[in-house]
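A protein chain is absent from this complex, but the other protein chains hold their places.
Take a look at chain A:
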Amino acid sequence: MTAAIREAATAPPQRGGHPDRAYAPYRSTALRAPSQPLVVASPSLVERTAPVFGAADVAPIDADLTQHSTGEPLGERIVVTGRVLDAAGRPVRHQLVEVWQANAAGRYRHDGDLHPAPLDPHFVGGGRCLTDDDGRYRFVTIKPGAYPWRNHHNAWRPAHIHFSLFGTAFTQRLVTQMYFPGDQLFALDPIFSSVTDEKAQQRLIARYDHDTTVAEWALGYQWDIVLDGPGATPPDPDEV
């Protein structure tokens, strides 16, 4: 697999550091990546706005994935926080952030997950919150475990948290994954490695932050997310 990943990495990086949809080392792309080039279109007025979420959609407890049961989930409690920014560096305020992840043993609460690792009765693994005035999100959760998958022999995903983001325009929609620093599985993982540009890879990795760590309680990670694509509002003249 490392040879296939190394070979695919010689292709020129995609704009913005995004993966090429037809990335051969991730086998499932073979029948799901379009064969026609994308049609370049100017975003419509619909696509220049975004779905609206508010206090009714998200309860404060939705941001604490350790509080969704009667008992404490097993594993290493962590705080994950950061800011959601647009391509001009402006905060994306009051927009929806959603996460989902495996438990500490690397098992998802999903019928399709056949990994023979234990389910945790006290961990579901889904959370949501709205960004604040500064574009900041914050989740309390458990550090997810690595898990095997069937892409190739002895394939393991590095520990990751799935993230879903909305911007001020539909064009900015992003689903991605956050990784943890120093994982030995990065170079062996076709999904992480589908981002071939090394600098872009670094943008997928959270930073351990001792100021975010809560004494006697949880380790802290910082991860800022930058949305691609044209935003809804024209750039602030002061920033141009």
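Going forward, contacts are C-beta pairs under 8 Å (C-beta built on N, C-alpha and C of every residue); 3 or more make two chains touch, one makes a residue touch a chain; residues count from 1.
By our rule, contacts and distances are computed from a predicted model.
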Absent chain [UniProt protein name; select from "Monoheme cytochrome SoxX (Sulfur oxidation)", "Protein-export membrane protein SecF", "Protocatechuate 3,4-dioxygenase subunit alpha" or "1,2-phenylacetyl-CoA epoxidase, subunit B"]: "Protocatechuate 3,4-dioxygenase subunit alpha"
Of A:Thr141, A:Ser194 or A:Thr212, the residue in touch with the unshown chain: A:Ser194
Those residues of chain A which, in the complete complex, touch the missing chain: 15-21, 23, 26-36, 38-47, 49-58, 85, 87-89, 98-100, 102, 108-110, 112-113, 124-126, 162, 164, 170-171, 173-177, 191-192, 194-195, 199-201, 203-204, 224-231, 235
